[in-house]
Structures are given as C-alpha cells and as structure tokens.
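Working notes, beginning with the structure itself.
Missing here is one protein chain; the remaining ones are kept as they sit in the complex.
Let's turn to chain A:
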C-alpha cells in the first residue's frame, strides 16, 4: 500500500467542488433557449379522468405548450417498464398493469402525472399548471397492502385481479412445514417493515434537448445509471433511438436507489422538447420528491422459526405481503423476492426455509429498491426472530446466535445463495468487545439509578452485493446483465483517465477508483481522473446500486489495468532491451528487476504515442477496456450492537452506544468505508426511530409529505459510532472486495429495536419507535 494506493485514507478529491458550492448538478445546466416545465399532478389517490381542459392555461403569459397523455400516446411513447419478471408459484407471469408516463384514463396515486406545462419561466409554468382543468371522477382508494387483498377492495389495475401482482415462493414449503411440525419450540412473530421516503438532498430533475438538424436528443438527468436510462428510453419508451440519444448524469446529490429508475418526468421532458422545439427543464421540488420518488420497504410479514431441543434452528417460514404502490417500478418485483427471501438464512445453518411473498398494488407511490433493498427486510425478520427466540428459550442472545452460526465455506443455503467466505465469530467477538458486552448489567443498574431503562440489542446480518453474475440474475428473471465496464486511457504524458460505467452520486469514486490505479501504476493521485455519467464519453455500463461499484466496478478497472500493464511492460522491455517478465512497475517507473535500469512511466507512454520505436507488431497508443462479470454475489457480513436508554416518562429513546463490526473483504479507503457505514447507520436508525410514512387510509393523501411530519435522522440523534472491521477477502473477485454501501442500513434497524424492546420489556413494538409509541408500549 502506498500513501495513495489501496488501503490508504486519501481525502476525497471531489469534495472541493462540493463544499465550495461548485458542483454541477442537472439544475445547473443551462442550454440556449431553455424553457421550464411544471407537471400537473393528480390530487386524488384514485380517480377516472373525464377530460382535461387546458384552454385557459394555454392562453396564459409565457406558456408554450400544455401536453397530456393522449398526445404522448399519439407519438407512440411506450409504457414504463419493470425490468425483472417474476412468476407466481403456479407458473404464471406477474400481473402487471400499464404505467403511462402521463396518465390518460385513470390516476392511481396522489402525485400521478397527468400533463406537462412548458413556459418561459418556472413561475409561469406553475401558474398555468394550476389553470389546467382536469375533470376527475374520484374512486375509492386503498393504501395498505393487506387491505388491498381483501374482498371488495378497490381494483387498481384490470390486469391484477384483487390487486395481486404475484404470489411467489422460494424454498421447500413441504419440508419446512414438516420440520416445524417436529420443532421443540416455535417462535412466532408479526413483523412490519415501515415504508420509507428516500429524501436525497438533490431532488430529481431532467433537462431534455432536441437538435432538429441532427435529429438528436440529449437528456441531462439525476440518474444512478445513465446508460441503463438510455437503453430503456430507446428500447421501450421509443423516445429516441439509442445512437441518437445522449444521457448525461452530471453531479448527482444522493440517490440511495431512488435515482436508479427511469421516471415519467425525464421521458416526458425529452418528448416535450421535440414536440415543442425548445429545450425543457424540470426540477422537482421537495413536495414532488415526497409524493413521487420511489418509496421503500413496506412489508407486513408473519414469521415462524422452529428450534430443536438443543436450540438449533431447524426451520424458518416467512409469509410476506409487499406493498408495490400504484405501479411497478423498474426493480420493484426483484426487491421483495430475489433480493429478500434469498437472504433469509442470514448467518445461520437453517436446513429448511420457505419464503412466500405476495406483491400487491395500492393507491400509493411506487415502491422500489432503497439502500439495502430487500436485505434490510430479510435481516429485520430474521434478527428480531432470533432475539425473540433467545428471550423465549431463556438463553443469551449471543450464545443462541453463536450456536447456529455457519462456519464452513462455501455454504449452500436452501434459498439459492452460496456463501463464499466469512468469519461470523470474529465479527461477533469484535462487536462484543467494543461494546463491553459483559459489563452491560452494571451499566443497566447505573441507568436505573437515574430513572432510565437501559437495553442492549444486536443484529448479525449477511447480505449480497453486486447483484451479479449476469447469467445468474438472468435465470432469475432480470431483464439485463449486471456486469460493469471500464476503460483505462493512458495519455501521451502518462496521466490516466478511467472511464467507468459506475456512477458516483456521493460515494467518492473519483478518489477510490483513482486509488486502484495509483496502487497499480505508482502514479500520484492527481494524475488520475475518473470520468463517468455521460453515455457519449463512456462505454456502456450498468451504473451504481446494490453496493456494486466496488466489487463490480472497481474490478472492471482492475481487469482493464491488467491489459494496460501487459502492454506497458512489453513496451518497456523493448525500450530497456530486457525481458518482459523482468519488468516491474512501481513509483511511476518501469524497472528491470534486480538492476538499476528503468524507464519513467511517462516516457513509456510517450513512446507508445510517438510510435517511433515499438516492438514488432504492437499498435500505437495505450488504452484498454474491460467488461467484468462477477463469478458470484459478494457477501458482506457484520454484527451490530446497539445500547439504548429509554426515558420511561416520555418514551424518548437515546442511543447511548453503537458498534458496527463489518467484514467488507478488502478495503480500498477506510475513511470512505467508515463514511458509508455512518451514512447507512443513520438511515437504518432513521428507519428504526424516526421515519414513518403515513397515507390517509380513506383518501390516500400522503400525510407525511414534508419535514414537518416526516422525521429524518439528525446528527444530534446519533452517537459517535464505533466502527470495527474484520476482513475475509472476497475470493470471487481480483480485488477481494465485498461492498460496503448498504450494510449500515441493513444491519441497524433490528439492533435498535431489539435494544428498545430489551429496555422496556415489551416485544410488541413497530418501527419507527417514536417516543409516543415507546411510551404506549410501556403502559401495557
């Protein structure tokens, strides 16, 4: 490891522009003749559209056009797609209703886009949008998934009878039932995983530009995966052919999954740009973000976990109802199925597992992947059940977990996943030591003396990152492959540009990706630039989500560097009149091993481009690319322990200590990894304590549509986290990386809730555990 290589705490190269306000976001993009859009949105959760009268709006000052779904259909713009096919247990394909970018006949949630107004200014567009008269016939609405399945519930899509999209299962139900019948003890639990609203700091935005002379489109947008956006917009929405469409995702202010998807707004802005002949920019406001960004989680589950007389887990059966919202978003079908039930084995030997998931339409915002995506839901189910079991069996929560740990790898679970490596004892031990577990009783007594209730809770998680290999996800229904690409361009002066298919929207790729290059080539980090987010510059790539930029994206760079290294060594050997196998690269030089002969890296690069003296048959230049498709998912794991103090008079919970001990495999930049863990913990603790999404069950209005009612975690709500790492390198990729972006949000909610239920002595508690709820639970 060099000072800037793999393993170094390099400060983030990109932060200067972010903290000095010089970032360049979609809203900062200005093109000549640009006009502004405002969307007319449904104020109703469910209604028939009788007609749209835009005559008054069209005559208002500055208004260029008011366009609706009929015109969109006339121009052949396609339905929004779901990218993952799920089949029900009976073999039938999922029952998917149509999602039109602008609703034509029926609106299905509050915020559903109905029309777009384009005007000279934002204010004029907004004024005119208010004057668009939409004749709604209001229909009954349903917001909760279980209620949507009930007889007589409002029917949301004709394609999905009783609002059921699919009834899917994973595992052996008969064997699981048989094992449960033999169990010495069964733990039963009802689990609610609360709906979340992502709240990226930058709202979604899009700028559509159409060049009539070239018949070419450009879309600037807040995307985590601009190439996928281009592919989908051309192949499915018929907005523009792929070679005539450039998608640029410039600086993006946070995504957390919510900016993976291709939303109505970017499609409509692009189409409107052609239709009106002016560039069209839309920037969502915070209310639109609350209403229309893909929401998260929203599962209701029942869990049955069976133990034998020796406290070995012998079976796990989980029945889950997943609220998908009004439409099926891009990964909405994968999140509650293959990203969820495949992780139900956790860190434990469970010979029999069966997961059943019913996905259901409701009159709410579409629900899709959000930091963790399915794995937090699985971890919450499993880890609350484990703690509940320990209490019911009268054994220590640590020992029950330890007794059931998987210790031999590779380990094939009954739910698809094949864990390649891990050391669950090591992370558990690290966490126990850091929290000083043994002395908890003394701390509890001390709290009690101050009138406070102290509790300790834990969670042992395993998750799957990369969501690849491509062939594996293809066989499970994915519409795309989930490899990643990289190109390494060595310039004539030896500086390096990396073109990556990953996309950074806060992760720090400009630093960590450069570190991989520094490590290999011994160059100073200033000489390495990372280019991403523009389909005209960068080769096809799959983007950033599922903690894949490290385990997949960085390994693509490593693969491309292998090729660069081979050519560079061959050229250096030629220049130094040495054997290729004797050349080594370090400190910006190519040296002949065991001699003082060397050629500086930049001279070798220059020689490649002058091409005056190349080895026989070598092409000029130095630029190599790679597409990397993983061999397996990667499996980060960890043990999180949370200690809380509850004020019995108010129900207020204070997190007094929190340890996150993770195994992320090798680590490129510990500082950035710690930052990822901190952010994930804040989001997970936010889910556990603060973030509650509430729709009025009658009207379908989103009640928590602003920060007045939707509580985000604040710095003062969080302790100074204790972060520990135990490393088992990932055996399936060259860099040995497992991924770290989501772990914090996956492992923390059950640790927090297990701690509070321990403190108050009542296990009947749902997230978010607000003071009011905790107080109420203490009265029972």
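Quick note on the criterion: a residue touches a chain if its C-beta (ideal position, glycine included) is under 8 Å from a C-beta of that chain, and two chains touch if they have at least 3 such contacts; residues count from 1.
Going forward, contacts and distances are computed from a predicted model.
Novice: Out of "Tripartite tricarboxylate transporter TctA family protein", "Molybdenum transport system permease", "Xanthine dehydrogenase family protein subunit M" or "Copper chaperone CopZ", flag the one the UniProt entry gives for the chain missing from this complex.
Specialist: Missing chain, UniProt protein name: "Xanthine dehydrogenase family protein subunit M".
Novice: For a quick check of understanding: of A:56, A:423, A:539 or A:711, which residue touches the chain that isn't displayed?
Specialist: A:711
Novice: Check the options A:133, A:442 or A:772 and report the residue that touches the missing chain.
Specialist: From the options A:133, A:442 or A:772, the contact with the absent chain belongs to A:772.
Novice: Which candidate, A:244, A:403 or A:694, sits in contact with the chain we can't see?
Specialist: Hidden-chain contact among the options goes to A:694.
Novice: Specify the residue from the set A:92, A:445, A:610 or A:650 that touches the hidden chain.
Specialist: With A:92, A:445, A:610 or A:650 as choices, the missing chain is touched by A:650.
Novice: If you put the missing chain back, which residues of chain A would it touch?
Specialist: 123, 126-127, 130, 287, 649-652, 690, 692, 694, 703-704, 707-711, 770-772, 775-776
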